[in-house]
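With one protein chain withheld, the remaining protein chains of the complex are depicted in position.
Chain IDs A, B, C, D and E follow the sequence of writing; residue 1 opens each chain.
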Amino acid sequence: MEVLNKLYEMTAFGAIGEDPLTLVMLALALFLLYLGIGKRFEPLLLVPIAFGVLLANFPGGHMSVTPSTEIIEHMTILEIAKEHGIMNMLYYMLIKTGLLPPLIFMGVGAMTDFGPMLRNLKLAFFGAAAQIGIFTVLISAVALGFSLKEAAALGIIGGADGPTAIYTAIKLAPHLLGPIAIAAYSYMALVPVIIPLVVKYTISEKELKINMKEQDKLYPSKVKIKDLHRTKIIFPIVLCAIVSILVPSSVPLVGMLLFGNLIKEIGSDTNRLMVAASETIMNAATIFLGLTVGATMTAATFLDKTTLLIILGGFIAFAISIFGGIMAVKVHNLFSKKKINPLIGATGLSAVPMASRVANDIALKYDSKNHLLQYAMSSNISGVIGSAVAAGVLISFLS
Amino acid sequence: MEVLNKLYEMTAFGAIGEDPLTLVMLALALFLLYLGIGKRFEPLLLVPIAFGVLLANFPGGHMSVTPSTEIIEHMTILEIAKEHGIMNMLYYMLIKTGLLPPLIFMGVGAMTDFGPMLRNLKLAFFGAAAQIGIFTVLISAVALGFSLKEAAALGIIGGADGPTAIYTAIKLAPHLLGPIAIAAYSYMALVPVIIPLVVKYTISEKELKINMKEQDKLYPSKVKIKDLHRTKIIFPIVLCAIVSILVPSSVPLVGMLLFGNLIKEIGSDTNRLMVAASETIMNAATIFLGLTVGATMTAATFLDKTTLLIILGGFIAFAISIFGGIMAVKVHNLFSKKKINPLIGATGLSAVPMASRVANDIALKYDSKNHLLQYAMSSNISGVIGSAVAAGVLISFLS
Amino acid sequence: MEVLNKLYEMTAFGAIGEDPLTLVMLALALFLLYLGIGKRFEPLLLVPIAFGVLLANFPGGHMSVTPSTEIIEHMTILEIAKEHGIMNMLYYMLIKTGLLPPLIFMGVGAMTDFGPMLRNLKLAFFGAAAQIGIFTVLISAVALGFSLKEAAALGIIGGADGPTAIYTAIKLAPHLLGPIAIAAYSYMALVPVIIPLVVKYTISEKELKINMKEQDKLYPSKVKIKDLHRTKIIFPIVLCAIVSILVPSSVPLVGMLLFGNLIKEIGSDTNRLMVAASETIMNAATIFLGLTVGATMTAATFLDKTTLLIILGGFIAFAISIFGGIMAVKVHNLFSKKKINPLIGATGLSAVPMASRVANDIALKYDSKNHLLQYAMSSNISGVIGSAVAAGVLISFLS
Amino acid sequence: MESTLGNALVLLAIGMITVFLILALVVISGNILIKIVNKYAPEPTKKLTRASRSATGTAPEVIAAITAVVETVTGGHGKVERINKIDK
Amino acid sequence: MESTLGNALVLLAIGMITVFLILALVVISGNILIKIVNKYAPEPTKKLTRASRSATGTAPEVIAAITAVVETVTGGHGKVERINKIDK
Partner (left out) sequence: MESTLGNALVLLAIGMITVFLILALVVISGNILIKIVNKYAPEPTKKLTRASRSATGTAPEVIAAITAVVETVTGGHGKVERINKIDK
């Protein structure tokens, strides 16, 4: 009998009985796994996040991230591991320090091609307008009672960039990291649904048929790139200087992105570094980021009204960002003879290259010869810079 | 003259003269290198372990792991590195925290195929019986004067699973980590010797000739898998839930194993994660695990009676585990018309896929058409789960 | 107005205005990028170092390494990251601990072939003479007012080995790490300029025409290697024992080098470890080493007389080392019938395999049939051991 | 000492019960899982092909073709380790 | 509360101004960069070829050849992911 009693105590049944909301979290984990595996929503991140939620919510496994306290923040790595388990060790070493998002940005940079942006530089400007969702949702969130820091971390979901959202959440509102990461990656996966939705109510058929290549023939650009290789090597250095001087607090993100891009563009001389940035470090960082972010989500921290507001607010921020980009193009078209397809504004969002593909597909639906992928990529990539800069501004003023 | 004196002081001659047992350790390192390189005993682990022993036992190199004290456990990484060298830094960061065994389990999971187990699910049950060596040696060790924790860490060698043995030793008896790791990996390498030895005295020729495929034809299984891909994706999630609820303390091992397996089975969508788990992280973890575990073995900590008892006890635990698996099949055969070859029980040990290959070879020796590899793999893989669960039970009750 | 004011405060303009020397550092970063990318000077290290300088010198980016203080040395990783940013976190975790140079040496070992050295073992002896630059510059530096530790860290540049120079600087004079690393890698890149320069004034045309293969035919060596594979496996173990007993303090470097070499020579059995050592760990370590070393260089720490003296002293140390190697061969030729081409002495420097290629090219210029690459590789590789041993001696006596 | 031995015996009981229980549950739930998945699985032939290719993302016939070419070229000594597909 | 809203509005202003300013500077300096590089670029045709090969270090015709072979063999299902050159 005593044996059976001890056996029961070893299991998680008791703990689950005490806190049945844990079952809701386990169901959520299964739902996220379904989204990641079955629906193929950003599986590279949603699967580890979902498995992190799963592992964290079996009481007794010691795999959930303990909310930050004064005490735990001053413990050594070994102390954290022994008292709180390896998941906390990884969280306090890799996430709470803010290390992984810059490393992932380095990998993103090593996989980004600034070529389409350089070939259509003017369109990069529309990556700015698509940040408006960040700040409008910030204001709404403040009005709803969120603190400024929380509101900023919520708004940044509208930047449509996973690592940027996570980095900002770490710096401004780490207690909201879980739902913000989930919202950011889920909506990025939902870009093929959200962009058409916003486009439907804002762009007329006539505008959707604007053919960028024909406009280029009518009003040809004066600048032709003669030495793309050399231009692509110098460009990230120039970009780094501009961003770093104006918004130094975005250097950890943008600087690492551009370093990754530089070692890619140099070519074979730095191929080893490129492989390390875009594969070795990137892939390992993705696993650890996903698992630990997932492990922050326990019943006690996740299941409240705030989470719902973040899920809702994130959607609105996304939609307003797309709307902002579209409107900026419309304003441009009022004053310019050379017209731009408003879909180019919609892709200012970030979510590379998904947003561009979606925009291209919409354009092709209205005119099967209207390939605008290369044009969309320009504002799409500049949207990544744009949201990292916006994050830098928020961090600079609020942290 | 003064110069020559200083020169002598710089060397390790003085220190070796003071503690000549160091030479025994250096000889042991060479012997382990011989086993790993010449005899090809688990070279992936024995070579780094042996080199770790070598590096640790040159006095003055500061490459040996300092036995744990209250003081060192509360030092920061930099303090440890500066006072005790990089080997201690790696040890207290990666091993003492318990981080590497779960990471290696993630890699093992990403290289494991549950297919053979799913196709012969019933045989998985025999992976349970082969854990009996763990607990019988635990009892014997307690009788010989070991503490309960030490006895448990010793017994787990009978689980025939390297990372599980190391994880249990870290949690329950870190001062015995070196000899336990050596014993575990050496006996895993000796599986082609130990299994035939036990088989010889326990299984009759008639039993060895039981042909699993013919039994399957005589008594066909009712369940046929129609969608192996989907089944293999859901199976690790189900498995994780069962183990995690019943033995939460095994989650760091089993949970990570099943996460690794999941990202492998999902396929191309999570290929990057699979590569990180099974190559990037796995290979680097193996190097650091081997070197640091080796570096724990110095003359002062290794050369005593306890080590001999561990080497001996580990062998007995192995043998009893194999015996247990065989006996369980024999008992089954008493009550069932559909006979199972007792070799399937012997492979409940773990040591994937070596044990299955050995069993297959033995079967073929008696009947050249009796291929039972796929059947043996079922109990073999379930033996890994079995010993991780046993480790979880021990850690849960004793730590 | 208030908005514009806040906007200005966010930028780096104010900080740059206060310390305009920052602009000099930014210009230096661009110059180093030019050397690495345009001139292809050791791009694998100079590009990350240069980018590290760039990132560190945008005030407000929090990406520069804070000079070491009592306080920062006792902070946990999270405390460092939160107060001083991720670059300091990486620096105090990976560099200040002395971890990365041994890991890079492991990778170097896994890419080194001791074959040429084994086939011309006698020539390995000349790797010793080429360390004289280290010690003569040490003496000069002391005479110029450097402390012994600083002088040793400066002198080690003459070892012509990047990781060794960095390791020694970390251990003896971490405040000089930046300029020492820059000098070491720049001069390694300049080996095709420096070796011909020294050769021009020290080796006669007649000596340059000494044909090693013909000398080998005239005075054949008695020893022929019958089992190269096995010899190459045992050699690193023997080498490790010799170096470790005589200069234990060089074990972290030499021991890891030889471990890397061993897992390479064993072949397919330890292929996974070799890949981890020579690719996964090596490439990631190179990125982090480069960025953090670069980030130590800010206007305040870099722009002073000491840096100039290091740049100058490093060059002299290089030149004297080459000179020493050449002279040792000349002395040998005085006493031996079998002549050696003095270029073999010049390659005792290290800088594998660049120095050997340069020597080979010079020899071919004077006699188009005089291929001495394989011979040069022997002293070249032994020069790596030589400078690591010299570093061990210095660290042993001075730290 | 005696109580330690007693504890060890309790551990034996709990440990073996747990291991047997868990592996029994694995067998049972594995069978249930297979049945459930089978229920929703479309026509087996087509599905099995799809399943077997999804691991590498390459159809078996293609793998066979590549492997055959490599084996011909290498005389059977080289083997195809992995076939990666790139994103479109 | 009100001042928080005020702060939020100030953030909106500063944030959007900064983002627009930076991306405007990117467009302007990017154009200047292209012009400067063009000025020093040698005859365009030869240079463009060199540029396009430098990313992978392999000439486009070679890539086309390898890709064609692989596609023939794999029936279009396998794709060339990367072509590495080794040091001489």
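Here is the rule we go by: a residue touches a chain if its C-beta (ideal position, glycine included) is under 8 Å from a C-beta of that chain, and two chains touch if they have at least 3 such contacts.
Because the structure is a prediction, the values reported are computed rather than measured.
S.K.: Tell me which residue among C:51, C:91 or C:235 touches the hidden chain in the full complex.
M.R.: Candidates C:51, C:91 or C:235; residue touching the omitted chain: C:235.
S.K.: For the full complex, which residue in C:88, C:112 or C:131 touches the chain that was left out?
M.R.: Of all options in C:88, C:112 or C:131, contact with the hidden chain holds for C:131.
S.K.: Among C:148, C:311, C:327 or C:364, which one is in touch with the chain left out?
M.R.: That would be C:148, which touches the missing chain.
S.K.: Touching the missing chain, which residues of chain C?
M.R.: These residues touch the chain not displayed: 117-118, 121-122, 124-125, 127-129, 131-132, 134-136, 138-139, 142-143, 147-148, 151-152, 223-231, 234-235, 238-239, 242-243, 246-247, 264-265, 267-268, 271, 382, 385-386, 389-390, 393-394, 397.
S.K.: Since one chain isn't shown, list which residues of chain B touch it in the complete complex.
M.R.: Against the missing chain, chain B presents residues 2-3, 6-7, 10.
Keep in mind that, in the parts below, only the chains that are shown with their structure count from here on.
S.K.: How many hops, at fewest, get you from chain C to chain D via touching chains?
M.R.: The least step count works out to 2.
S.K.: In terms of residue-numbered contact pairs, which of B-D, A-D or A-E coincides with C-E for over half of them?
M.R.: Equivalent chain pair to C-E in B-D, A-D or A-E: A-D.
S.K.: Tally the contacting C-beta pairs at the C-E interface and at the A-E interface, and name the larger one.
M.R.: Pair with the higher count of C-beta contacts: A-E.
S.K.: Answer with same or different: of all residue numbers used at the interface between chain A and chain B, are over half used by both copies?
M.R.: Under half shared, hence different.
S.K.: What whole-Å value do you get for the distance between chain B and chain D if each is reduced to the mean of its CA atoms?
M.R.: 20
S.K.: Where in chain C do residues touch at least two different other chains?
M.R.: 6, 10, 76-77, 280 - these are the residues of chain C that touch more than one other chain.
S.K.: Where in chain E do residues touch at least two different other chains?
M.R.: 14, 18 - these are the residues of chain E that touch more than one other chain.
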